[in-house]
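Here the complex is missing one protein chain, while the rest keep their positions.
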Amino acid sequence: MEVTRRQFLKVSGTAAAATTLYGIGFREVAHGTYRRFRLHYAHEVTTICPFCSVGCGIICHVREGQVVNTEGDPDHPINEGALCSKGSSLLNMAYVYDEKGKPVPNPSRVTQVLYRRPGGADWETVDWDWALRTIAARIKKTRDDTFITQNSQGVPVNRTPAIAWLGSAMCNNEENYLFHKMTRSLGLVNIDHCARL
Amino acid sequence: MTNHWIDYQHSDVMMNIGLNTAENHPVSMKWIQKAKDRGGKLICVDPRFTRTAAMSDLYVPIRPGTNLAFLNGMIQYALENDLVHHEYLINYTNAAYLVNEAYHFEDGMFSGARLMDDGIGGEKVVYDRTTWSYQSDEAGQVLSDETLEDPRCVYQLMKQHFRRYDLQTVSEIIGCPLETLQACAALFCSTGKPEKAGNIMYAMGITQFTHGAENVRAIAILQAILGNMGRPGGGVNAQRGQSNVQGSTDMAMLYHIIPGYMPVPSESLHPTLEAYHATSPGGYWANRPKFMNSLLKAFWGEHATPGNDYAYDYLPKIDKERSHIATSKYMGDGEIKGMVCWADNPAVGGPTAARKRKNSAKLDWLVSVDIFENETATFWKEPGVNPEEIDTEVFLLPAALHMERDGSISNSGRWIQWRYAAGTPPGDCHSDLWIVDRLFRAVRDAYQVDGGVFPDPILKMNWDYGEDASSARVAMEINGYDTRTGELLTSFAQLQDDGSTAAGCWIYAGYYANEEEPACQRRIRETEGVGNHPEWAYAWPINRRILYNRCSADPAGNSWNPDLPLFQWNGSGWNRYDVPDFNAALLPEESARNAFIMTGEGRARLFSNGMVEGPFPEHYEPWESPLANRVSSVQFNPCSTVWYPDDRADYASGAFPLVATTYRLSEHYQTGMMTRNMPWLVETMPELFVEISPTLAADHGLVSGDQVVVSSQRGEFQAPVCVTPRVKSFQAGGKTIEMVGILWHWGYAGLSKGPVTNDVAPSIGDANTTIPEYKAFLCQIRKVV
């Protein structure tokens, strides 16, 4: 279109102004009007419900890194926008409403790395580095203390029977794959999870 | 599932058995309703009149633990009344095959029974399955009789075997009126007509028994003889319980397998890679060496070479059973020193859960990864426990919610769907991917710095997914790639055993073959078709939506149901609405000979040597039962390991006269760790309760809301009782048997607290899978005054 789109219009009662929608009273515009309107940006992101195995599609509305709303995805062929009571409540996992009706982070969430020392009566808060190093040290010690390289027939078995790993039907395929790799690299054989329950 | 959720809409008759779709997979009722709108019928088989029963056309009450008698009765009815799908039977099953003359069955036991050491100080039957085989000629060709008259053909042996399950007998075993059973059998077996499709959906109400796997086997047999497999509206459809239990099973977080359902190397069966490959089964599984070698390449990359058998020995070899129940026992015996419990809560979800919690104190260390505090991670502060007496170090690592991280999950229909990260994880929370990546790197660093015992499998593992692990990079490894060019594979048919390909999980090949537009991220709905939506996400294997789909058409290539042609031969090729699960390049008569490509026979196995208890399903009572086995003198599954003999209640003592079963609510989820921390859901279902019939309530002077203690040989708990006509007693074996329905979503952690009811469940499991028998055991109730 050969329209002079980029021409700024001075809104000050000139003849030109008379031939805009403002000029004929079709819209309200005045100096500085722009500033009195607050914009809220958001975007939509799809996920799949974490509960049963129907695999309903969910649309999450995200504003500044926070999920502000969830709804069923109407374009998903299986649920077509419908959700059950659990799927409808997903937001409640992350946010609860306070007495004033404002959403606040769900206080039951575990948001810090917690550690319970032997005999301890409560949790202590620790940092990731320490936790990862310490857990690695525990795994290593238990593995090294109990590792069996060969069985009595001389067959290489390379396993440790002293560590168990449970999990997880709640994690993604990519995560589960890495769980499997990690556990087998360590020589774990006591591997299971709730699929067998 | 062999089929998928949307496909339900094509069913003419649906049987919900051992599951409660309206309660626990509510949205899928939409597709059942669509089938009903077309005239389809829904049968609900359940000990209780559930929400699904309320939507059904026929409700069949069944005593807990007697599904096999019921299913065998359905099979008997189909055989007796010749309602089977003949052409399907002869061409797509092994019905005509002749069985080894030495095979026999008598009084609950098959040929080849041997009493053997069960590995924990007791004995159980372990069958020598040599006689569970076919007759063949000198050339090794299996003998068969397509007239189905030879007394040694599978079909005749079936008639003989299932004859004992006439509906009158079944009615007396399961405690269901005969007329109801007859109506059910007539209705469901009407799907034996070629143009009809019958659907059986099932879940834990079938599997959580000492004979659970045989229940599923019986369903498969019934569907095969009725010609219901491999076609729209049919199938054997497991409705799984968690959003990604399909995926976690595919990725083999189970002791006995490695990704893609390959067996974990066993020290006795597979001491070498060569021995491993030599045990490859027939059918398409003959390609297993390619899948295995490609997996080893994915795991150990350049360190996996032909020279070292692709680092086969880096994989640990299994020595004995290490299932959940077994491992709990080893933990109690002090063998297990450390445990990682990743988004799993066995302290509430495991059988005989109190013992599990007690055994946790024997661990040196426990790592729990979760989004809320769960009972497993807080066993040391369970009410009544003295923390000072527990030396276990516990780590609780904060995880991100599902909507705070990306990655794919697989639903029950095998649809692999991508999830995008919406919010940012709060505080110190991280995605599970980040956590496992950092944890592995921390362990690897420790071995790099300090050395240690046989560090090779760790140090040489192929593990580099970026500074902050990327799901996309992991996905590409799982998908598979050419090790020379890096090109992503589109199908597992491209896998080789010579080290030129790597694939983390062969059945997933193709799901992430295009880095820009991965198949699992597709969101294109079909505009015409049968509801398969082939361009929405990606289904394994190779985007097949309905498995065994050669069976949707006759050997000449004509769809059994001309109105719903999944595949239709047009003279020179196939008109199709799915990816063929057969060689479509062959003429129809040829591909018909290999309709079940994963079996050596190329056919469905009505007679099979794949199960530990026998070639045919046989009813046994649950471990704890109020009745003697009616069909044989073998009381319960002789092949199940009895882990805790003292745990068993003796009905005759009268201490535990009631049958207990466990089930779930729509508003809560599994151990309740998530839903009991969500106030909206807690508001809808705030408290644990148990359900009993009005007659049992009258016996004990109970009304709804009264507190009762429910006890078993293993433990007890207290809860309010809900008196409801949804629960009724059973008239079976000449007795009146009352039932107690137990919910199990509660524990001592979380916003809404309650007792752990799985304390009363028995730690005995299926003979094939060791899934615990939560759904039928003995208990007692007493009013709390």
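Each chain carries a letter (A and B) given by its place in the written order, and its residues are counted from 1.
Here is the rule we use: a residue touches a chain if its C-beta (ideal position, glycine included) is under 8 Å from a C-beta of that chain, and two chains touch if they have at least 3 such contacts.
Going forward, contacts and distances are computed from a predicted model.
Engineer: Considering only the chain that is not displayed, what protein name does its UniProt record carry among "Formate dehydrogenase formation protein", "NADH-quinone oxidoreductase subunit N", "Energy-coupling factor transport system ATP-binding protein" or "Imidazole glycerol phosphate synthase subunit HisH"?
Structural biologist: "Formate dehydrogenase formation protein"
Engineer: Looking at the whole complex, which of B:Phe49, B:Trp285, B:Tyr420 or B:Tyr651 touches the chain that is not displayed?
Structural biologist: Answering carefully, the residue with contact to the hidden chain is B:Tyr420.
Engineer: With respect to the chain omitted from the figure, which of A:Gly55, A:Gly72 or A:Pro161 is a touching residue?
Structural biologist: Of all options in A:Gly55, A:Gly72 or A:Pro161, contact with the hidden chain holds for A:Gly72.
Engineer: In the complete complex, the non-displayed chain touches which residues of subunit B?
Structural biologist: Residues 420, 523, 525, 527 of subunit B touch the chain that is not shown.
Engineer: Residue by residue, what part of subunit A touches the chain that was omitted?
Structural biologist: Residues 1-5, 7-11, 15-16, 18-29, 31-34, 37-46, 59, 71-75, 80-82 of subunit A touch the chain that is not shown.
The rule we apply is simple: only the chains that are shown with their structure count from here on.
Engineer: Report the inter-centroid distance (CA atoms only) between subunit A and subunit B in whole Å.
Structural biologist: Roughly 28 Å separates the two chain centres.
Engineer: Flag every residue of subunit A that touches subunit B in the complex, lowest number first.
Structural biologist: 45-58, 60, 62, 65-67, 70, 75, 77-80, 82-87, 89-90, 92-94, 96-97, 105-106, 108-123, 127-128, 131-140, 142-147, 149, 151, 153, 155-182, 184-197
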